[in-house]
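Every protein chain except one is present and positioned as in the full complex.
Just so it is clear, A and B label the chains in written order, and each chain counts residues from 1 on its own.
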Amino acid sequence: MLRLGLGAVSGAALLILPFWIPSTWQNLLITTFYYAYLGQAWNILGGYAGQLSLGHAAFFAIGAYTSAVLASQYGLSPWLGMFVGAGLAALLSLGIGYLGFRFGLRGFYFILLTLAAAEICRLIALHLPILGGYTGLFINFTPNPWQFQFQGKIPYYFIALGFLCLACGIVWLVQRSKLGSYLVAIREDEDASEALGVNTFRYKMIAYALSAALTAPGGTFYAYFQFYLQPNTVLHINHSVDIMIRPIVGGMGTILGPVLGSFLLELLGEFSRTYFAAGVAGLNVVIYGVLLIIVVLFLPRGVYPTLVHWLRQRPGDSR
Amino acid sequence: MTLYVQAIVNGLLVGGVYSLMALGLSLIFGVMRVINFAHGDMMVWGMYLSYWLFVAAGVDPYLSILVTGSAIFLLGAVIQRGLVNRILEAPHEMQILLMLGVALVLENAALMAWGPDPRRVNTSYGLSTFWLGPVVFDLPRVATFAVALVLALGLYLFLRRTELGRMIRAASDNRIGALLVGTDILKVFTLAFGIGAACVGAAGSLMTPFLPFSPSTGIFFTVTSFNIVIIGGMGSLLGAFVGGLLVGVSESLGAVILVPSLKEIVSFILLILILLFRPQGLLRSSR
Partner (left out) sequence: MSLLTLAGVTKFFGGLRAVHRVSFQLSEGEMLGLIGPNGAGKTTLFHMISGFLRPDAGTVTYAGKPLVGLRPHDICQRGMVRTFQVARPFLRLSVLENVVVGALERVTHRREAVAIAGEVLELTGLAEKAGSMGQSLTLPDRKRLELARALATGPRVLLLDEVMAGLNPTETGRLIDLIRAVHGRGITVLLIEHVMKAVMALSQRVLVLNYGELIAEGPPAEVVRDRKVIEAYLGEDSAGPET
């Protein structure tokens, strides 16, 4: 009951919040939702199935470029183009997954495979004229909701929030289904799962495809929020790190982990930008790195599980 | 034909310093089973130190490797003692996250100190060349190759011939065994991380006479080191050495056959093939 009330209040707050806050804070929240969304997509593969990917930038970029190119060349609305992007991203993930899982790559070896695949995508993208090469791809701004282009930040706020809610809903459904139980079992012990009748190859492929397909629309959102795409940004390994870092900090394999992780990192980033980085380029990222190290050393299971553990252990808990 | 011979020669010359860099990564992994995501950023610090010594005091980069090697050794030892040592038993993703944090700090500290613009060490001999038949040799590349080779050989002799070296190899072969025979494991770990860091720091210095660099160069070399170490075989020092030469040559040939900006694609494809068909690396027998 308390939980429901809390949810309703915070839901209502999120709905009226953007109308009351300055544009920098709107931006901050949009980024938070957007990275939480990407983190949630990564979480299906990394957090639930336990297959860490350091190459999700590839799926992101496919979503971004597919919708942008389809819109500029064929006039297809990005609202539809994002589904094409999701399909292509899923296809690529199935290709990478087939290689990785058929050949039994685990742990660091799988991480390297995903990294190498994303880097190959980056190098190819740099040499595709249609994507603008090193100059990058500019998207002309023509305010038209059907073209995913809006005046002001508020529509983006609600789209990002909507995306995030959708992703959380999907993960919630996964968690309550056979798929979710199987993914978690695979993460815990692949051989034992296989012995209990789990087709580990098939379920890992499903997790990968779902994760990739969900990541791609995040790219579409980015394309029409930034209006500029460059392979060395969207396909850079640092971007893959940005995607994976939030669920890891927040707590992998939980629904709230990526959301909490995204809020914390965005706040930390903003805090270090505002208070430490007065004119010194790089200082805010140094602070960010230091905080990251602190999280790893002191909250190794992620913030959310630690929080839950701490709340449960508290004496006098009424649960 | 000459074009290809030239490409192979250039590739081998760069490959020597790649080998030194990868030896450092392989040593750290072999002993601690930790993957140093900050490897390339340590290298960039070696490069900047050499640059700074050159600009401020006119010290030649081939001399300043003594300073940069020691400085990055200390950096590595401190990172091991202060951070890595605490997460040796932690899950994979947490180790990676920690090292990514270190990488972010190192890269952006360099950004704060020197700014984002590429730097270059302009020595008097920087553009000198000599010909052997139809093949042209860059003097700085040849010097770098020679010094990298000497350092790699020195590391090999250290690991083979000295008591400390034997302890490191024992720990690399069998951590629990080394613990059982009473090895001071913390000392070995610190030393191994320090030496691994010193290798990559020195490799950085050695590249400054012919390679412009900036703070964001680090991640590129981290990934290249990963490539080499996987291709040669994780934890195998000989593998890292041969892998470095191989990656140097394949990138150099790739630049000729494809376009220069696509050269890395060759080593990534090589990496994927190795991962799939020979995950233990080229130079390791399976189990």
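In the analysis below, a contact is a pair of C-beta atoms (placed from the backbone, for glycine too) under 8 Å apart; a residue touches a chain by one contact, two chains touch by 3 or more.
Here the structure is a predicted model, which means the values were calculated and not measured.
Student: Could you tell me which of the visible chains the hidden chain touches?
Tutor: A
Student: Among the options A:Leu91, A:Ala192 or A:Leu311, which residue touches the chain absent from this view?
Tutor: For the chain that is not drawn, the touching residue is A:Ala192.
Student: Hey, which of A:Ser10, A:Ser177, A:Gln226 or A:Thr274 is the one touching the hidden chain?
Tutor: Spelled out, the listed residue whose C-beta touches the missing chain is A:Ser177.
Student: Of the listed residues A:Thr31, A:Ser72 or A:Thr200, which contacts the missing chain in the full complex?
Tutor: Of all options in A:Thr31, A:Ser72 or A:Thr200, contact with the hidden chain holds for A:Thr200.
Student: Residues on subunit A that touch the omitted chain in the whole complex?
Tutor: Residues 176-178, 181-182, 184-185, 188-189, 191-201 of subunit A touch the chain absent from view.
By definition in this document, only the chains that are shown with their structure count from here on.
Student: On a C-alpha centroid basis, what's the spacing between subunit A and subunit B, in Å?
Tutor: Those two chain centres are 32 Å apart.
Student: If we count contacts the way the header does, which residues on subunit B are in touch with subunit A in the complex?
Tutor: Residues 35, 83, 86-87, 90-94, 96-98, 100-105, 107-112, 115-116, 215, 219, 223, 226-227, 230, 259, 261-262, 264-265, 268-269, 271-272, 275-277, 279.
Student: Using the touch definition up top, name the residues of subunit A that touch subunit B in the complex.
Tutor: Those residues of subunit A that touch subunit B are 46, 52, 99, 103, 105, 107-109, 111-113, 115-117, 119-120, 123-124, 126-127, 237-238, 241, 245, 248-249, 252, 280-283, 285-286, 288-290, 292-293, 295-297, 300.
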